[in-house]
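Removed from the display is one protein chain of the complex; every other protein chain stays in position.
As written, the chain order gives the labels A and B, with residue 1 at the start of each chain.
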Amino acid sequence: MEAADSKTVIRVRNLVKKFGSFVANDNLNFDVEKGEIFGFLGANGAGKTTAIKILCGLQKPTSGEIRVAGYDIYDQADQVKKNIGYMSQRFSLYEDLTVGENFQFYGGIYGLKAPVIRQRTTQLLDELGLTHIKNKILKEIPLGWKQKLAFSVALIHNPRIVFLDEPTGGVDPLTRRQFWEMIYSAAQKGITVFVTTHYMDEAEYCSRVSIMVDGRIEALDSPSGLKKHYRAESMNEVFVKLARSGKNSR
Amino acid sequence: MKGFILKEFLHILRDKRTMLILFGMPVVQVLLFGYAITNEIKNARIGILDQSNDYVTQAITQKILSSGYFLAEEIMHHPDEAEDAFRKGKIKQIIIFGPDFANMMTTSPPVSIQLLTDASDPNTANLLSNYTQAIVQDYVRQQQQQAPNLPVIQIESTMQYNPELKGVFMFVPGTITILLMLISAMMTSISIAREKELGTMEVLLVSPLKPYQIILGKVIPYVLLSFINALIILLLSATVFGMPMNGSLVLLLLQSMLFIFMALSLGIFISTLSDSQQTAMLLSMFALMLPTILLSGFIFPIENMPMPLQLLSNIMPSKWFIIIIKSIMLKGLGMMYIWKETLILLLMTVFFIGMSVKKFKVRLA
Partner (left out) sequence: MRIIFYILQKEFRQIFRDKVMLPIILVMPMVQLLILSYTATFELKNTRISIIDHDRSQTSRDLVSKFSGSSFFSLISYESTYERGMEMIKEGKTDQLLIIEPGLEKKLGRGEKAGVMLITNAINGSAASLMNAYASSIVSDFNKLLVAETMPGIHSSGSLKTETRHWYNPRLNYQTYMVPGILVLLVTLIGMFLSGMNIVKEKELGTIEQINVTPIKKYQFMIGKLLPFWIIALFELLVGLVIARLVFGIAVEGSVALLIGTASVYLLVVLGIGILVSTVTDTMQQAMFISWFFIVIFILMSGLFTPVESMPLWAQRVNSLNPVAYFIQINRMIMLKGSGFNDISEHFYALVVYAIVMLTIAVSRYRKVA
């Protein structure tokens, strides 16, 4: 076993996930470092969501060695879970609770004490500038705000890594912009951000990007490195070239 | 439109578990209920306290036990044992013959047989004591008839429509009704509420499909499934339970169709009242299940209920359908006799559809 680099917060070796004969993740290998914004790109069905679910402990891998936040996902699942936050593709706050109550509930089930929950809630809402909607029922507030709130809820227990599964699906460009600002500010505080998306322009914002095609990682580098390598103007072009080559190889 | 119906169909068919339940359930339930549920008394456990043990008491006991209604669970020796036996719930009735029974009958008639019943279940208690009385009277009648020509009236009794007094004749129509009602109404209300809850309803509403087309698309698969279910149940009740089909099968199927439509429109109506699946479910559950069982004449005859409830039972669609099924299958009647019930079901359907359309429009406005 290699010496654990203290800067490496996610370490994936030979990750394979099969559903019957369908291979969703075909031998993935990558490391993510502390404070990085790690982009996970790919078309729908490329296996992004499966991979992120495995890293979060929502699904079991078929095989492979995976350490998240320094803990083994097989034996130390609870330790992993304490140290990660997750925001799923499907909007997952309770529509019939108020904003404050959602924070309280999620903080509560992470085992935080009441004063800590109060303090974190105030702090997070403050950062969003949404303190005034604390007592609003969630279904009454616009989608863009909900999305930001969901991100904040994923941060309530001060995780070391936060996983975002297509966080900006269905929101307007302005909100997407603001959302990325939140991601940056989280990264600046030393939180590692692992984000999947299929918006190629968003890929430009990431520290490093891996591009998945048909369950395999076809490329992994910084956006500028990728553009140089594929002699492309934009990430979009990179992606199109990769996707074509993926089809051709079949 | 066709594609949309197909999508709904595939949606249901692909879900193997739902399919299994959808078709397996009626079969299991009909079989279970047809065999197990009956309000006839068979083998009721009783206690016998015979303080004489002479030829009369033995003859009567013999007659009671051979009737098939009763099973001697306990032979008692002292009246004090009654309390304990009832409290344990072991027996339902105790028959007590006083001392010196046969002699008393000739020396100082009339002599009484005492019946103690556990009337914490009054229905059974009442039936048991009635049956016992009837058997005792029958004994007396037999004794009488041995006496030469007495000028007495004898009853020649005909049990119309159900000479063997089968309980199944009551329960099969009820089971068909409750299954069709709940499958159709519940499934549609939940399936529509589900689209609302998951937000897919809005997608459908902005599509070029007209609202009525959407609703039809949702409903048609359930019409077919319910209809197949109705056929399965009818087939089972005819083959396994010997339910006769005295009237027109076509008429019965048409009526079933009407009832299914009624239930579906009720389902749609429920779904317009509720935003979430859970609400739709609880509404169809509570508003439909117990009243359908209790206020429809399925188990308890409506005529025995207090007047206000008899009136209330009129708004239960299931009541009318049960009457229709019994009339066609058992009495062999035609449309002439059931036009009133048919009309009521038709009006109910129109009412539910009308209300839903109204609600739907309000929501869109």
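Throughout what follows, contacts are C-beta pairs under 8 Å (C-beta built on N, C-alpha and C of every residue); 3 or more make two chains touch, one makes a residue touch a chain.
Quick caveat, the model's predicted, so the values are computed rather than measured.
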From A:11, A:67, A:81 or A:176, the answer for touching the chain not displayed is A:81
By the document's definition of touch, the residue of B:190, B:225, B:260 or B:353 touching the omitted chain is B:190
Which residue of B:53, B:66, B:137 or B:314 touches the chain not shown here
B:137
Positions on chain A where the hidden chain makes contact
53, 56-60, 78-79, 81-82, 84-88, 90-97, 101, 104-111, 113, 137, 153, 163
Which residues does chain B use to touch the chain missing from this display?
15, 17-18, 21-22, 25, 28-29, 32-33, 35-45, 82, 86-89, 92, 105-106, 109-127, 129-134, 136-137, 139-141, 144, 147, 149-167, 169-170, 178, 182, 186-187, 190-191, 194, 197-198, 273-279, 281-283, 285-287, 289-291, 293-295, 299-301, 303-306, 309, 312, 323, 326-327, 330-331, 333, 337
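Criterion: only the chains that are shown with their structure count from here on.
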Please work out the Cα centroid separation of chain A and chain B, and write it as a whole number of Å.
56
